[in-house]
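All protein chains but one are shown in place.
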Amino acid sequence: MGGSRPGSMIAIIGSLALVGVVSFLLWMGFADSGDFAGHPMTTWVPKSDNASLVHGVYQLIFILAGAVFVGIMALTLIFSLLYRERPGGEARQFHGNSRLEVVWTLIPVLIVVAMAVPTFSTMSVTSKPAPDNALKVVAIGHQWWWEFQYPELGITTANELYLPVNRPVSVALQSSDVIHSFWVPQLSGKIDNVPGHENHLWFTPTEARAEPYLGQCAEFCGLSHANMRFRVFVASTGDFEAWAKSAAGDRTAPTADLAKAGEQQFVASGCVACHTVKGQAGAAGKIGPDLSHFAARTTLASGTLDRTPANIRKWLSNPQAVKPGVLMPNLNLSPEALDKLVAYLDGLK
Amino acid sequence: MATALGAMTHTQEDTGLWSWLTTVDHKRIGAVYTVAGFLFFLLGGFEAVMVRTQLAVPNGTVLDADRYNQFFTMHALTMIFLGVMPMGAGFFNYFIPLHVGARDVAFPRLNALSLWIFLSGGILLNSSFFLGGAPNGGWFGYAPLSSIEYAKSSGMTFYVVGLLVLGLSSLMASLNFAVTIINMRAPGMSMMRLPVFIWMVLVVAFLLILSLPVLTVGLLQLYFDRVWGTSFFSPSTGGDPILWQHIFWIFGHPEVYVLILPSMGIVSEVLPVMSKKPLFGYSAIVFAGAAIGVLGFGVWAHHMFTTGLGPVPQVVFSASTMAIGVPTGIKIFNWLGTMYGGNIRFVTATYFSVGFIALFTIGGISGVMHASPPVDGHHQDSYFVVAHIHYVLFGGAIMGIFSGFYYWFPKMSGRLLDEALGKLNFWTMFVGMNLTFFPMHFLGLAGMPRRIYTYDAGMGWDTWNMVATIGSYILAIGVLVFVVNVIKTMRKEPDAGNDPWGGATLEWAIPSPPPAHNFDVVPEVRDRDPLWYNRDHGIAPTPVPEHNHIHMPPPSYFPLIVALGVLLIAVGALSTLAIVGLGAVVSVYGIWGWALEPTD
Amino acid sequence: MAAATHEPPPHVTEHHTTTGIDNRKMMMWIFLASECLFFGALISTYLIFQGESLVGPLPHEILNIPVTSASTFVLLMSSLTMVLAVYGAQHGRLGMMKLMLLATILLGLVFLGFQAYEFTSFVHEGLGLTTNQFGSSFYVLTGFHGTHVAVGVLYLTSMLLASQRRTGLGADRALHIDLAGLYWHFVDIVWIVIFTIIYLIPH
Partner (left out) sequence: MTHMPQAESHGEHPPTTIREYVLIGIVLTVVTAVELWVSYSGMSFGLLVGVLMVLSAFKFAVVVAMFMHLRFENGLLWRLFSFGLILGTAIILALTALFWNDRTDIVGGVPANAAPGAAAPAKH
């Protein structure tokens, strides 16, 4: 192309080199973000069967996208350098080239077909109903926390989901208020929790590990949308069963004096109106998270704080400061009341 | 900017405020649209910079959650409805009659009315900041978060009323443009000789004419939900939030093409002129544009892949979305074909056009990527999508509009913008834009959801957020360089002449800025590139006849009165019914006076 | 270029459009195309919410088909009088034009009267705007249609008033009446669809 122009080889080679270097740097950026180390919510390291299936399509589409990117960028740069204005230069006058136009209509058609075939074959698997042996979980989005129910096991928990490895899990997605979206990038693509509808997704986690899989609400849901995080723990079958047994039972009753006083305070401060603590008489509120096994969780305030006594105190003394807009009111608790409640809550294994 | 406004159109002796308020001259109206759109663009840019500043570091404390939500919502609304669309409308107003060889648009007073209603809507929407809080539910206002139950402040009511007012303005402007293009062409200007820019405007006009009524219905229903207690979109009493999403995106997706097609048109004008050769594959580009317009109505649900549409609709909308990638690809190849073999003059307008090709391609690629529903499960509502829309809307629409600024500013003002500052402007914007938006791909891949006002350290999002924020500052500086360039240019003597670029279209044959009546003699068009044809065939300009009495429509203040009535109706819809009645009376009075006003 | 010297002054060329169609007429037709989408969206909403009402009254309990058939007939007849008004305007029969305009206006008012009667009787029977999904989508769809009829009545009244003035409607009289007619007929054909979908198809 354009061989008659002086310096054209330099322009072409230079352009290709520049586009190559830029593409390499961008690829490094993608590779880094796709690395689980340091990126706990990366979408590039699938840890479930369906996520791996989708990953195959994702990789293919990324490669196609990269090829188009390199091609168009290189052509744009080469043409810009090669055909820039020169003294005495002449523009070649032509209106088009039918053969060329047919060719470059076919190129995008082929690319799109190459995308469509694996896309639709993947969907034919992932959109099937969940296998019969799947563990049933109901994930209910609330402004701004997650409620997880195991209807077959009689367990209700908040913001932390326990799953056994290598067993399919079928998640029924619901919402109690606005639209939320359930997203654990390593386990599955996101599906929305739409009020008035029930959506479903299923996957089989393939790796048990101590670190949690991080999830977050992905659909803008109001003031504290950013604070609507959750964790998924994938454990061995034995560990899961042990957890389920404990979680299905009542709370561990407080033994220390301070914690016992906290139990009283829990009633006196009106916490029972909104929260359930299985085994504590009168504590059967359904508005806020079930706290029966609060101390078995690693976080509080929808995954925004680690569960430490100091953080529990911080939360209780002014919930609005941690999660703006949260329904839980500031109870203006005295320091003594805080001491008692922290002791009580931190003992609810 | 006032000086720019004045100089862009000092085509009439009368320059007082009243003459601007009553003008029906498409060039003056276009100038006001452009300047107002640019000022709103600066405002939207300020909101963006604030959003980026909040996200620069983990657990940022610059904005609180509510303010952040207002800012990102208003950023989108401002950029889309008050920035890009009006800047486009400015070009449409100014150049449709010049390009098709007409003396004005088909309905000059209706044109003025569109302008005043647009300004009313823009001011109304922004006044919400001072009247109880701006809209905070995102620009697509998903129900039921936009319902009175979950959005108690009046912000979302402002959103509803503001968009209704702006929609009315766009609808009237689009009707006007469509009729002008189809019906006001100079002799010989057949449809297949129309400049590509005008073709794209025609497609845009029809997209708006056919999609705005759907949004209007949705907004009216949302208004009924919020104010009169119906529940079209609230599930608690049988309504359906998914219906809002369908209605919104039946409008919203064509709207994306409304934003990008004008810039595709501008690039299709600039590249051939600067390459000094005809556009490669004119018919293909025109048909691809029309195909994008038609297909654009059949892809809306790809915004809803994660809402539980079911596999069959997913496959249908996935396939249609992939299909729309084909005409888009054709256009990119045709622009490259236009550059091929040219002798390209690299002025700032060319830089922005070539920049458009590169950056829009990136947005196009990521767009086709999330046509695949499984992949969209990762992209949807993540920063990958934020990157995508900004490569399309900034890398595409805004780069194209800036190319248009540099290309047409000499025609509008008689002065060439400074080239050195222009190139500085381009490079700061180009670098800033890529620094801001490319890292968002990485953030999306690393799982960062969009619209979060805060995030924790340790997610691997810190570095790229900081880079993006720095990029947004560079970008803002780049835009300021443009402002400086305009101010500097307006201080010098006119130096552009009629035709600084060797243009092919009709506007370059007349003085800069053009006289009020545009053409002394309505030109006769013999080719797709009329001026080049005349040049190559030695056809001299038609001499001006001796008694050349050209009658132009007289100014009118009735558009202003009708717009005032519409504004009152809108204010009433936000406050009390009595004001609606007053507004209706004012509007009817204005229309009556309008109808009886002599126009000869 | 000798042609240019023969060019008529622009105010004459204004009526000389590229396609030969008057600008105003073209705009009216494109506007009506836009209106198809407006009513399309409203009708979609109505259809989607069929059977979604949680409480009564439901359509079959409340819709009064004989009464609405009468009002449908009235609107249909108004289309006939409208087209005769256009005929009168186009053939210079001003008396006929004014009479038929007046008849159209009156028939439009009768239709609105029927609608007001229907709305009040529904409210008495317990169907308010917010009662259920049927109520909301029914009132909004037929209400916006009624608003269009009301605007049409205003439009035609202004035509009638303007034709009473000494200058009449000017040289474009036939076109003005024709445009008003297009709008009026469109409102009628929308009702044809609404009548079928809401009233005639049993639930």
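Assorted remarks:
Every chain is named by a letter (A, B and C) in the order it is written, and numbering of its residues begins at 1.
Here, a contact is a pair of C-beta atoms (placed from the backbone, for glycine too) under 8 Å apart; a residue touches a chain by one contact, two chains touch by 3 or more.
The structure presented is a predicted model; accordingly, all values stated were derived computationally and were not measured.
The missing chain, though absent from the display, is touched by one residue of A:Gly96, A:Pro118, A:Pro195 or A:Gly303; that residue is A:Pro195. For the options C:Thr120, C:Gln164 or C:Thr196, the residue in contact with the chain missing from this view is C:Thr196. Residue-level contact of subunit B with the missing chain is found at 149, 182, 187-188, 190, 206, 209-210, 214, 234-238, 240, 242-243, 246, 250, 297, 301, 308-310, 312-313, 524. Taking the complete complex into account, residues 3, 6-7, 15-16, 18-22, 25-26, 29-30, 32-37, 39-41, 43-44, 47-48, 54, 65, 69, 72-73, 76-77, 79-80, 82-84, 87, 90-91, 178, 181-182, 185-186, 188-189, 192-193, 195-196, 199-202 of subunit C touch the chain not shown.
Just so we're on the same page, only the chains that are shown with their structure count from here on.
If you draw each protein chain as a dot and join the dots that touch, you get a simple line with two loose ends.
If each chain is reduced to the average of its C-alpha atoms, the one that sits nearest the average of all protein C-alpha atoms is B.
Between subunit A and subunit B the centroid-to-centroid distance comes to 34 Å (mean Cα coordinates, whole Å).
Measuring from the averaged C-alpha position of subunit A to that of subunit C gives a distance of 51 Å. Of all residues in subunit B, those that touch two or more other chains are 239-240. Shown for subunit C are the residues in touch with two or more other chains, of which there are none. Within the complex formed with subunit B, the subunit C residues making contact are 1, 3-5, 7, 9-11, 13, 17-19, 21, 23, 26-27, 30-31, 33-35, 37-38, 40-42, 45, 48-49, 52-54, 129-130, 132-133, 136-137, 140, 144, 154, 158, 162. Subunit B makes touch with subunit C in their complex at residues 103, 106-107, 171, 175-176, 178-179, 182-185, 189, 209-214, 216-218, 220-221, 224, 228-232, 237-240, 243, 247, 250, 517, 521-522, 524, 542-543, 545, 549-552, 588, 592, 595-596, 600.
Residues 1-2, 26, 29-30, 32-34, 38-44, 53-54, 57-58, 61-62, 65, 68-69, 72-73, 75-76, 79-80, 83-86, 89-97, 100-101, 104-105, 107-109, 111-112, 115-116, 119-120, 122-124, 126-127, 143, 173, 177-179, 181, 183, 185, 188-192, 194-197, 199-200, 214, 216-227, 304, 324-325 of subunit A touch subunit B in their complex.
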